[in-house]
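Every protein chain but one is kept in place in this view of the complex.
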Amino acid sequence: MELGTDRPAYELLGLKASEYDDICARLGREPNYVELAIFSLMWSEHCGYKHSRPLLGDLPTGGDCILQGPGENAGIVDIGEGLAIAMKIESHNHPSAIEPFQGAATGIGGIVRDIFAVGARPIACLDPLHFGSLAKARQRFLLEGVVAGVAAYGNCMGIPTIGGEIHFEDSYEDNCLVNVMCVGLVKHGDILKASARGEGNLIFLIGSTTGRDGIGGASVLASAEFDETAEEKRPTVQVGDPFTEKKLLEACLEMRDRRLLVGLQDLGAGGLSSSASEMASKGGSGIDLDISRVPLREEGMEPFEIMISESQERMLACTTTQNEVAVKNVCAKWDLDATVVGRVTGNGRLRVFNGEELIGDMPVAALVDEAPTYIVKPARPGHETDKLLPPDRYPQPPDLGAVLLKLMTSPNICSRRWVWQQYDHMVQTNNALWPGGEAAVLRLKGRRQGVALTTDGNGRRCYLDPRRGARAVVAEAARNLSCVGARPVAITNCLNFGNPEKGGIYHQFREAVAGMKEACQALGTPVTGGNVSFYNESFGKAIYPNPVIGMMGLVEDASRIRDHAFKDAGDAVLLLGAAEPAVDGSEYQLSVFGEVAGRIPDVDLESEKKMQLLLREAIIKELAKSAHDVSDGGLACCLAESAIAGGIGAVISLDEVSRPDILLFGEAPGLVVLTAAEADLERLLKLAAGVPLKQIGRTGGGRLAVTAGANSLIDLPLAQIKQAWETSLEAMVAGNGAPRAGDLANR
Amino acid sequence: MLALPQTEIKTVRFGVVVFPGSNCDADSHDAVGTFTGAEARYLWHKDTQLDGLDCVILPGGFSYGDYLRPGAIARFSPIMKAVGRFAAAGGLVIGICNGFQILLEAGLLPGAMHRNQGLKFVCRLVNLRVENTSMPFTGKYEQGQIIRIPVAHMEGNYFINEAGLAELEDRNQIVVRYCNESGNAAKEANPNGSLGNIAGVCNREGNVFGLMPHPERVCDPLVGGADGRGVFKSIIISVLKNKS
Amino acid sequence: MKAKVYITPKEGILDPQGVAIERALPALGFKGVTGVRVGKYIELDLPGGGDAAAEVDKMCKKLLANPIIEDFQFELVPE
Partner (left out) sequence: MKAKVYITPKEGILDPQGVAIERALPALGFKGVTGVRVGKYIELDLPGGGDAAAEVDKMCKKLLANPIIEDFQFELVPE
């Protein structure tokens, strides 16, 4: 493959010598190049989960409502009366770092295929994104490209992108994170499995032609760190074709409706190799493939290239011979190629033919289930500490109003409208809440019920303490759902980490999975599936460990939900929860003092659960008029955001404390700001019984004024805060300089 | 919801054209079926039969991917020949977003679309001023009424040459314009840079209407408002008036 | 026979992409560039036989260009 080196072929394909020996043992001989290429993909970290499988097995995946947990293309959650929600999240980090527009576009394409592969109609996408600082031109280019790519693909598909999040932190500078979650709706009886069953049944390849694009994407891009040779890996870039995918979606759902399919599987990472062997594995069967039948886009493609190409917009379908014509007809109606490329066998092997010639013969089990797993000796990185920072480490800035304005313009807090306005977030007309709030809520046509969705990730906190960080992320996702009145039901997750072969990274991964498990158990939100993205490192420097959580919740009545906007002047402003804010790991620490250090506060999962239960009850009983989670930027930013959303100011009086700045801008999981009508206050306080809830002020006026005892801490016109918050991202994208850390601290 | 008996409303028949890349077809179908009670059925882009229909909707989306130019390929689909005949015979045709683009490419409405001035897809609520209420699609609105309807497009920057614009103005063919909250067709209120803040135009006869905003998306207060219902109500009233 | 088709925005007609590029250039260190016009460049292979020029002309008029806002030119290159 690569000339001028004497490294063995397996090594160039990313396999270890021991893995090669293992493959030989399973085959009883040395693999030929086609087989080796297929094994190298299937045993890549991306497809084989070599470093994650043992730990993922620990996650709670059961529950009454779980129709399908990890293992299929998407998890499926029962929502009653015969309907279910399919959900899954996936990363497209490395492709996006190379070509942001196409990387993000094909990222959407891939996750959407996973959703309709299980027979569900996609109803929403969410896109958690992480970039480096916008002060750098390259990061602006990445952000613009990724957002445009998500928009181009999702908008064309007619799937609303209704949520997500964006963080900017230096740690992602050479390795942006582009995760996309897709959610679909499916009737119980329509659920499709990715299995190939029934000897003699046909294997159809449907959709785009196969080219050299994306050759080795999984092994080369997703399973290795970035380095100087990243530039040379460019030929692997794939270009998305959302129109073809739209036709593919409609054709597949039509075949589902007409019961033409035995099994359906998307072609993603690993191309034909992976999807064929997985279908055989799930069906307990074997498959004979004839690659000479695969419609090609390019001349002179080698057999191994056809087997590992990651060309987009393709699906593999298993059907009976009786349905062959019907399948072809449906595909012809949608102007799609549909070619029989193989047959189901009973021998448990993936056999690859080029016409008559047998060019590969491997046991399916060896490919799919028997990739070696590795357990690395974890090593706690030196920056992790068990101690909170001493309170006097940072002096209190003299002007807290200026701090608020600075935080409100921080790229991590300011309005994301510039982003979500580029997404068609309304198509399908189900949005009971539009983007910009705590969570998206989709009504379900013909029902009272609604589905609430959110994604959350916080690499900075996970960096300081991966276990606490992961617990906090799950709790925050649940809190976001509770804030709109939805009951958290299940999660999907995308685990973005560095190189797991390193002890420090493995430690982060292990701790984060443990934290996620604890929180999911405590909050009753099982894991329906997910994705692991390792090797997010460049030049030896890893990203912050970042488990991104996508959570689904339900509301019984889509018209009885709440957003975070202050509603009327004169309402009581209340603080729910009793967590103790800290500087450690906060946006305040980063933006104002330019540091990420210390120990983040832990979430008390039992109190959290009680608090969220109360929150939902308050919303359902219509006692709470708005609810907003205290997160990035602390209490002050939370108040400011609700004030801006409602166009109403507030007067807040807090207890006197030694460090009001920490009270205002510090962060701790477990706090929510509520508003309630004066008349309902008593009932609300009574309902709270035992859950900490106290009034801290009143809405009204055109200013945000905060006092502690006799001291005025903040007193700013709402219009000024709003202006700062609303225009910041656009200005930064235009290159008007991102704010620098440290300038306020030194004032 | 209309001050008309359901039995009458039911006699009004809408057809919603489905191109392979349409994605607002179901939303339009729902808007008609659920919120007015009129009959709605889907039409495949290869159909050539529009008999018995009162109004054809060309919905939003990306008809054929629209990579070359929105609507450029769709206008050659078999159904567009039928739509041309249907319109010539006085049938009502409304093109929403991509449907508008297709009507322009097909020459059923004058003008052309450029990329949005900001070169970005824009999805948001806009204010529209209803300029012409003496046509079948807007009769339920007040002259000059300001309505809030979302746009969602990449190519809605309407263009027509000077002579064409003068003609549109003279013949009152500009049906809706982007405006600010107080009704001024201000530059800042224009989401895409369209000439004269034009959001929608009709043909001379007034039976073919194209607009970039999506009335079908705001027919239910639960999901953003009900200002779009007026379009569908207007059509029904006009059809029933002609029938009686 | 290969055809190379050039589609350009009509003289005097707004070209939002051209404007955007012209605005972006100075910041990248390219001063004084004017008159940026962005069009399309399409290559295609024609089957043998028939009047190739007439065919391509028709293709452009019917599909590839929008005569209201675009002009086109093409070349035929024997292979």
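Some observations on this one:
Letters A, B and C mark the chains in the order given here, with residues in each chain numbered from 1 onward.
Here, a residue touches a chain if its C-beta (ideal position, glycine included) is under 8 Å from a C-beta of that chain, and two chains touch if they have at least 3 such contacts.
Bear in mind the structure is a predicted one, so any value in this text is a computation, not a measurement.
The absent chain, not drawn in this view, touches the displayed chains A, B, C throughout the complex. Remark: the omitted chain is touched by one listed residue; of A:Asp241, A:Asp584 or A:Asp680 this is A:Asp241. Where chain B meets the omitted chain, the residues involved are 64-65, 67-68, 73, 76-77.
Along chain C, the points of touch with the absent chain fall at residues 2, 6-8, 18, 21-22, 24-25, 28, 30-47, 55, 58-59, 62-64. On the side of chain A, the interface with the absent chain consists of residues 98-99, 101-102, 208, 211-213, 234-235, 237-241, 243-244, 297-298, 311-312, 335, using the contact rule stated above.
The rule is short, and it goes like this: only the chains that are shown with their structure count from here on.
One inter-chain figure worth recording: chain A and chain B are separated by 36 Å, centre to centre, where each centre is the mean of the chain's CA atoms. Averaged C-alpha coordinates give centres for chain B and chain C that are 30 Å from one another.
With centres defined as mean CA coordinates, chain C is found 40 Å away from chain A.
For chain C, no residue reaches two or more other chains under the stated contact definition.
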